[in-house]
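Complex shown without one protein chain; remaining protein chains in place.
This part shows subunit A:
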Amino acid sequence: MSSRTSWIPYALIAPSVLFLAAFFLVPLVQTVWLSFSGDEGLSLVNYQRMAGDLNFSLAIQNTFLLTLVVVPIQVALALVMATMVSKLEKGRDIALWILTIPLGISDLAAGLAWLSLLQNTGYLNSALYALGIIPGPVGWLSQETPWSLFAAIAMAEIWRATAIVLVILIAGLQLIPKEFSEAAEIFGAQPWTRFRRITLPLLKPSLQSALILRTVLAFEVFAVVYALGGRNFPVLAGEAYTWQNENQNYGVAAAYAVLIMAISLAATALYLRVLRTRPEQLP
């Protein structure tokens, strides 16, 4: 019996594994291969060129800064929103539906929407001018105003992608039986204590999934940045794009891609470790 059942799961996942291997693993290996190939065989020349580039350290810095600012804010916001939405007795579906609308907007479109708000002739300047707060158009997205450019990109990213965290956390909240929170309340726990000592620990598996997903995507941030700042705000994925399309240097572009992947894998490994839920602590 056990010898028969042991191969069945493998047989069942085999098709999807083969599919992934063909359409994901092969290009992946090709990319890695490309990044390590120089004029005469295996070499690190692409990585040297990448690291030697003017924008490289700026891209690293910007990408990490953006991730470190955006992801925690998104998770905190999503936690607050998820808690409030799951407390709704009526109209919960409609609230959730509205909150997730940004998910249906492509990242480039989101970037362009924010551009129309924030560019020199955009809605923000028009409004401020009409109110008499500014004498003429103010450049928010130029190289001379790196902090307002950064804030604009962070805001657009938060607006665009908080909903995916929200959806994951709401699903997670729904899995927690309400008795745990009720029991805590009976035994004297205030709302904040209940959230901290009961809800948050029990939500850890969902938080982990949301963090992994959001962090990986944050390291790949590109379209919003490109729409709002162009190359005024270099990020890793943007550099890969530039090397691929403008410089026509596929090797360095591949090196950037591999770097992004390595960072994402490291972040995922970190989350898997730090937010590990031991099996005996699951409900």
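One rule holds in what follows: contacts are C-beta pairs under 8 Å (C-beta built on N, C-alpha and C of every residue); 3 or more make two chains touch, one makes a residue touch a chain; residues count from 1.
Operating definition for what follows: contacts and distances are computed from a predicted model.
Asks: Looking at UniProt, which of "Acetyl-coenzyme A carboxylase carboxyl transferase subunit beta", "Transketolase family protein", "Carbohydrate ABC transporter ATP-binding protein (CUT1 family)" or "3-oxoacyl-[acyl-carrier-protein] reductase" names the chain that isn't shown?
Replies: "Carbohydrate ABC transporter ATP-binding protein (CUT1 family)"
Asks: Using the definition of touch stated at the top, determine which of A:E144, A:E179 or A:E246 touches the missing chain.
Replies: A:E179
Asks: Check each of A:L34, A:I198, A:I212 or A:A227 against the chain that is not shown and name the one that touches it.
Replies: A:I198
Asks: What subunit A residues would touch the chain not displayed?
Replies: Subunit A touches the chain not shown through residues 177, 179-180, 182-190, 193, 198, 201-202, 277-283.
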